[in-house]
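The other protein chains are all here in position, but one chain of the complex has been omitted.
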Amino acid sequence: MDREIIIGLETHVELKTKSKIFCSCSAQFGGEPNTNTCPRCLAMPGTLPVLNKQAVEFAMKAALALNCEILPFCVFDRKNYFYPDLPKGFQTSQYTYPLARNGYIDIKVNGKTRRIRINRIHLEDDAGKSIHEKNYSLVDLNRAGVPLIEIVTEPDIRSPEEARLYLEKLKAILEYTEVSDCRMEEGSLRCDANISLRPFGSDKLGTKTEIKNLNSFRSVQRGLEYEVWRQNQALDNGEEIVQETLQWDEDLGVTVPMRSKEEAHDYRYFPEPDLVPTVITEEWIEAVRSTIPELPDSRFKRFVEEYGLPEYDAEVLTASRPVADYYEACLKFCPDPKAVSNWVMVDLFALLKANNMELADCLISPENLGEMIKLIKEGTISSKIAKTVFEEMFKTGKTASTIVEEKGLVQISDEGELRALVERVVAESPKSVEDYKNGKKKALGFMVGQVMKETKGKANPQLVNKLLLEILDN
Amino acid sequence: MKLNELTAHRLHEMLINREVSARDITEAVFNRIDEVEDELKAYVRTTKDLAYQQAEEVDQKIQRGENIPPLAGIPIALKDNICTKGVHTTCSSKMLENFIPPYDATVVEKIKENSAVIVGKTNMDEFAMGSSTETSAFYPTKNPWDITRVPGGSSGGSAAAVAADETIVALGSDTGGSIRQPAAFCGVVGLKPTYGVVSRYGVVAYASSFDQVGTITKDVTDCALLLNVIAGHDSNDTTSVKREKVDYTKALIDNVKGLKIGVPKEYFAEGLDPEVEKAVLESVEVLKSMGAQCEEVSLPHLKYALPTYCIIAMAEASANMARYDGIRYGYRTPEASDLIELYKKTRSEGFGNEVKRRIMLGTYALSTGHYDAYYLKAQKVRTLIKQDFEEIFKKVDVLLAPVTPDVAFRLGEKVDDPLTMYLTDSLTVPANIAGLPAISIPCGFKEGMPIGLQILAKHFAEATLLQVAYTFERNTDFHRRKPNYKGQEGGKN
Partner (left out) sequence: MKISINDVEHVADLARLHLDEKEKEQLAGQLSSVLDYIDMLNELDTKDVPPTTLAVFIDNVFRSDEVGQSLTNEVALANAPDKKDGFFRVPTII
């Protein structure tokens, strides 16, 4: 039986404030264990939290970028449970009065736009980290107290692929707003999913399971695909789905139930008496709104309309803010949108990938890339030579003209010089000439190749072509 | 009189006139501690070396001819739930028996800035949960007026130490009466300021929305002096209120003419001892004779204060106690095979019965299916009680009431019956529920045991409160009486 898939995602995002949410310890990732801790984030007796204003504003910024409504009044609650990396014995979160509600993200699935609604966004503090050894566990509280937002969707997602697309779009938007590093590998973006199946046409939700530990785009899709398969199997066999929390095991490629004891939660939420309510005025909201940059959707539209880029190019280039910024910076030096797009999307991406690098680490400045494309357009270098130049630029960070000069890569466009060479090649290739005359046009290519070889690729290919035809056809 | 029997303001005069040194005063206090502490048990720990060092610094300042603040060189005792950097802070619990905070509470910083001499940490009910200091994991403190009786609680150690002249002044904390009730039982002055006037940073939380640090002193003048030191906004405590600095000694005016005093009838309900009632009503007459206008008033929701307090305080406590898990500090069970066992054994062995009882009750009140019926209900009734007070303070300046239904009870008398013990707080919790300032001052005796008069005022009206208390004190003799415990000379200060 074919069933409809119902997925809702809860995403935790660490905000990139300088200090923690309730104390002044550094919120920077890493560091020796338990060195970014103080009496407050160690939950020593008598300590009290003081709310970091920047955390509130980052959360507001994210919420506005995700089309949410900021509520006029938000209150922290204590979420009570015991865990060694939770120093206070409760997480300070927002339950009854969250920061924001009713947002959405539009994603493109097979060319169609799908709207995934966001139910709520709230602020909370992160827990520490536990390292599990064979006979004991070790606790590091450097992360305890780093500000988090939790973004909860409505159960609007209809496939594991949509889940991945939602998460990719969410990451892009959050990166655009610069409220988080969104580094999944460092845990600054983490995702849990609720998933259930139901017969098509039914308006009743089936029993759901919760999958934790979906910590990469790949595991979001794979984990959910596995769980769809598992639930379908179970239902086909007439079994009932047990409402439970599962852990995605990336190595084994399966979801495993978490121990039921950990699961028997009764969080006993109640308002945190040590923190006063946050009242958010329209004025404040507008001040934060004014700091939001152009977001992926409108930038995409603009790239298509203003630069005449194909939708595919515009989508790839706007998917991440650094790439879009880089692209537009290049345009300042070389106003040829499609040519720049090709070099960024094809050549630059390939080199970054091959070298396992981020754009931020790239040595080629937008100005240099712009200059290089100009050199091609002016005929100073051939497109072929440009690839060599580009690789060199990528390695050394030198400008294209420096490399061209140093290596003597200037294109030979001197007709007299080339004509002599072409005549020699024609004279040395009687078989090719004969083939050509017998209608084998391929032979022409061979002779062009010979000329390029002689000039180490520096000959202007168009000119070579023209000269060959002149000589052969006469 | 011996130096340790004097008040802070008297000792300050003697210090600046170079009649005595801070060292002399400190010595007198430690001699007294040596004399009585074996029996009285007011302290958990004394800090003799630190005290002499601080006294020495004050003496040097005086010798250099520098001005010294009013509490410089004055011995002070701190309730053992107030964190002191490098000095054990135990909350009289096995859980924190070995805990040494790496930081000072804000009030301790202020005390140190003012060069008061810290003599030690006083005994208390475990984590401030109790009304007799009998829930201390170490030992009960005795009442110097009658050592078979309790000193009250939870700041029983601080109150007993002041009453027995083992210190000059002390700090306590008041969540449901924990300063006022022991002050009343020990015949000293105890003030709980408005919620938010004194920083709670570094004061180990029992019930966060009620906890407030306050003073225990031998008279109202010392109360104003000590409040001057500890009051003030603190950016480390977001519930601390931003207000202009007040000099509370300016409120020490011997005059209540034209002040409106309300006598809320619900404080005089069934269960109030007739002699206590009589003493309080006579106090009203004293103030009337001084020119105050008195009228009977009503707080219709007052009888709901104690159940409201129980639910909210215990719910907050259940979460505040969750950090004691044997991982980062504090007691840890010697044997635990897994994590759950570590938690359960650590907490069961580390906490005493009363703490466990309150954690259980608070956890129950917050758990699924009970939140609305208990916790939310109590929060709503809290609104009604607060509104009662707001209405009344439109009509009167202060309220006069008893502090406790009766004088100090006997050790062991109520310790096995939690509800009866809770009921001894019924007249003090309303001020905590509404966040009001309230003071207890001596106003009479029953069978040789002191009776306390409670004065309540609206938010931030500590000055009015002190004015009334001061006037009462100037025109009565109750505060001059000392327990005559082990050679106290008593008499006039």
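Think of it as A and B in the order they're written, each chain with its own count starting at 1.
Throughout what follows, a residue touches a chain if its C-beta (ideal position, glycine included) is under 8 Å from a C-beta of that chain, and two chains touch if they have at least 3 such contacts.
Not measured: the values here are computed from a predicted model.
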item: Displayed chains contacted by the hidden chain, counting the whole assembly; value: A, B
item: Contact with the hidden chain (one of B:N4, B:T133 or B:T239); value: B:T239
item: Absent-chain contact - pick from B:C91, B:V297, B:A434 or B:L456; value: B:A434
item: Sole contact to the chain not displayed, among B:R357, B:K446 or B:K486; value: B:R357
item: Contact partner of the left-out chain, one of A:C38, A:V152 or A:M345; value: A:C38
item: Touching residues on subunit A - with respect to the absent chain; value: 17-19, 23-26, 32-39, 42, 50-56, 75, 80, 82, 84, 130-141, 259, 264, 266, 268, 271, 273, 276-279
item: Touching residues (missing chain, whole complex) on subunit B; value: 98-100, 102, 194-196, 209, 235, 238-239, 241, 301, 303-304, 307-308, 310-311, 318, 325-332, 336-345, 347-348, 351, 356-357, 359-361, 363-364, 367, 374, 376-384, 386, 418-419, 422, 432-436, 459
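Methods note: only the chains that are shown with their structure count from here on.
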item: Centroid distance [mean C-alpha coordinates] between subunit B and subunit A, Å; value: 57
item: Subunit B to subunit A touching residues, read off their complex; value: 81-83, 89, 91, 96, 99, 101-103, 105, 200-205, 207-209, 235-239, 315-316, 318-319, 321-325, 327-329, 339-340, 343, 363, 366-368, 371, 375
item: Subunit A to subunit B touching residues, read off their complex; value: 39, 42-51, 78, 80, 82, 84, 87-90, 137, 139, 141, 261, 266, 268-270, 273-276
